Every structure is written in structure tokens, then in C-alpha cells.
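Report on the following structure.
Only a single protein chain was left out; the remaining protein chains are all shown in position.
Moving on, here comes subunit A:
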Amino acid sequence: MNNQRANNFGVKIDWLTILLWLLLCIIGWFNIHAAVYDPEQPSLFSLGTNYGKQSIYIISALIIGACILIIDAKFFSSASPFIYGVTVILLMVVLVVGRNVGGNQAWIPLGSFRLQPSEFGKLATCLLLANYLSSQSTKIPNTKSLIIAASIVLLPVFLVMLQPDTGSALAFFSLIFVFYREGYVNTNLLIFGGLCILLFVLTLLINQWILIGILAGIIGLLMYFMRRRRKNLINLGILFAVSSLYICCVEFAYDNILQAHQRNRIDIILGKMDDPRGQGYNLNQSKIAIGSGQLFGKGYLQGTQTKYNFVPEQSTDFIFCTIGEEWGFVGCVTVVAIYVTLLLRIVHIAERQRSAFARIYAYGVASILFFHFFINIGMTIGIVPVIGIPLPFLSYGGSSLWSFTILLFIMLRFDSNRKGIV
């Protein structure tokens, strides 16, 4: 950067990121207003309403953000084991004293306020992961450090699964991008991961024996073309054997391990089940809301799906419906564009860091934001199963807004200090 302007704190802040963050917060606020609009309390600041509360959450998020920018960057890297430790303890505490909301024991009540430790779990995990991997960054990636790094991620996953909050738990797996970027996962493995997901979906769609038959056909053809090299033949044979085993496992896991409501959600997405009144109700109403927005939307506070509460959870997990209905395709593309810009900006910021810690951490932030962005919007438009996770900065709720803000601003803090040494 040519502009070496420094502010009072002696830090150089990435204002573009802050602008994108603020934009998302404000878009969220307005759409929460529309989603839970109460004609008797029309003001955006009416404290009795969720939109009034959100305004306070945003202001406090700003204050939190400012505080983070003041704190010495070194604090976050050195305190990361401590933060991780506290979070793990909170994740255990929540299993004991937590309040059960919607089947998930995810909330610790603190007076009128409820704390969701799993939101902070992502932050803590990112920090400790960055701490550990940066300490290993001079070495060639090896199995031992991979196992330790993976354990850092899997411990909170395990605890969150106990709540059981599958959505939040899955979010941790997005950190695969960090492992990939740091060389712990190679490109083939990433492709393998993609294949696994593809086969998983296909298994659920198609009868497993037919799928295995098709797979045999394809691999047979490949073997025919590659018959000159014996090694290829062996590899393909192994691939076929592993795939077939995997398909059978998926089939077994799907039938015996997944819970009924999870199976239903997946079935609806895959089009195996059509049930607009039951399990499919959320998704169907969500698609109706977004689809009926058309090009320019119905206008602010004019969405009938939104106003008349056809979409459950609309201010939280289904906030994107409001945007879709009232602002239309144009509004949706704008929001998607802001997210992608933010994500790419974060990758850009990550790559300009001198310190491995800051880079790894920034990739962690990007991964987690990306996962939420993709899964949340994807579920509202019916391309991924309904998984109850918030849309960062837009969904109603203090825990989620603050934890994502802290996540992002710690990265900005490192970035402002990128010339220095952490």
C-alpha cells in the first residue's frame, strides 16, 4: 500500500473491510426490521423489538471492534491457548447449565442475555490453530503436526456435536481451507473431499447397487484407456474398491446414524420428498419468498411473505428471504457481491501478511465466513439442506454478530500491524 497514513493508534486500518462489514450490518438491521416489523413500533430504534435490539448490538459491535483495534496484536496470538481453553470449558458448561432452544442446548443464560459459546468456539479455534500452525511453519508439513492441528479443530467439534448443534459443528470443517493453504492437505485430497461429497449425494439419490454398477462402468472404461500402464490399473482398482465401500458406508450411516429430521431435510433438498406442509414448509416458504421478489423485489416493508410471517425464523437463519422478497434479484446479487468482495479481500489481506500467524488466522476467518455464507444462503434457496446457522453480520442476534465481528476485527488488528512482528 502506498498510503502509509497512520491514525492516532499508530495502526493502518483496512477501511474497505470495515466498510463492507458496516454495509452488511446495516443491511441486516433494515431487513430484520422488515422481517419482524411491528406497526405499533415502527421506529428502527424501538428497544422493545428485535430491530431495536439489533441497533444496540451493532453499536456495541462497533465499540468491541474499536477496542480490539486498540489492544496490542500480540495479545491475541499469545493469549490464544488461554482463550481456547476458556471456550472449551464454556462448551462443556453449556452442556450442563445451558438452555435448550429448538432442540439445541447451545445457550448460557446471563441475565436477560444469552451467550452462545459455540459462536466463540470458532474464534478460539482459529486463534489456536493459527498459533500452532505458525509455530510449525518453518517445517515441512508432517503427520504429527497435522494430527495436533486436527485435534485442535475436532475437540470443539465434538463438544458442539453433543449439544447437538450439527450446523455449528460442520462450520469447523470449513477450516480445511486453512490446512490446504498451509500444505497439510494437498490438491488431490481436496478433489477427493469433493468426490466424497458428490458420491454421498449420489448415494442418497440413487440406489447404492445401481450407483456401484455405474461406477464400475466408468472405472472399467478408464481401465481400458489406461491399460498400457499397470500401475494405473491397480490405482483404479483400489479407487473402485474404496468408492464402493464408501457408498455402502454412507447408505448405512444415512439409515442408521442420522436422525429422522436430518434425513428428512436432506431428502427434501434432494427432491426425494415433497412435503410443503411438513418438513419442507420452511424451505418451500423460503423459496416462495425469494422467488416472488423477482427482479427488483416488492419494496421495503412490502413483502407479503415477510410481513405475514410465512417464513419461520425469518429474522435469524432465514434473513436472506427478506432480502430476496423485498429487494429482489438485484438486492440478492448485491449482498452476494458484498460477501464475495469481503472474502476475496480477506484472502488478499491474508496473503500480504508477513507473519504466518496472521495469514493462517485470516484464512481461518475467510473459511468460516465462507461456510456460513454458502450454507445459509444455499439453504434458503434450496441447494443445501436446511442447517440452522446464521448469516454473518445480517442475522438477528448479539452472540453471532459479536463473535463474527471479533473474528473479523482481530484479523484487521493483525493486518494493521502487518509490517511489525507478531
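Methods note: a contact is a pair of C-beta atoms (placed from the backbone, for glycine too) under 8 Å apart; a residue touches a chain by one contact, two chains touch by 3 or more; residues count from 1.
By our rule, contacts and distances are computed from a predicted model.
Per UniProt, the protein behind the absent chain is "Penicillin-binding protein 2"; the candidates were "Penicillin-binding protein 2", "Tricarboxylic transporter", "Decaprenylphospho-beta-D-erythro-pentofuranosid-2-ulose 2-reductase" or "Formate hydrogenlyase". Taking the complete complex into account, A:F177 is the one of A:W29, A:F177 or A:F318 that touches the chain left out. Touching the omitted chain from subunit A are residues 137, 177, 180-183, 187, 190, 285, 287-295, 304-305, 307-310, 324-325, 328-329, 332-333, 336-337, 339-340, 343-344, 347, 350-351, 356, 363, 366, 370, 374, 377-378, 381-383.
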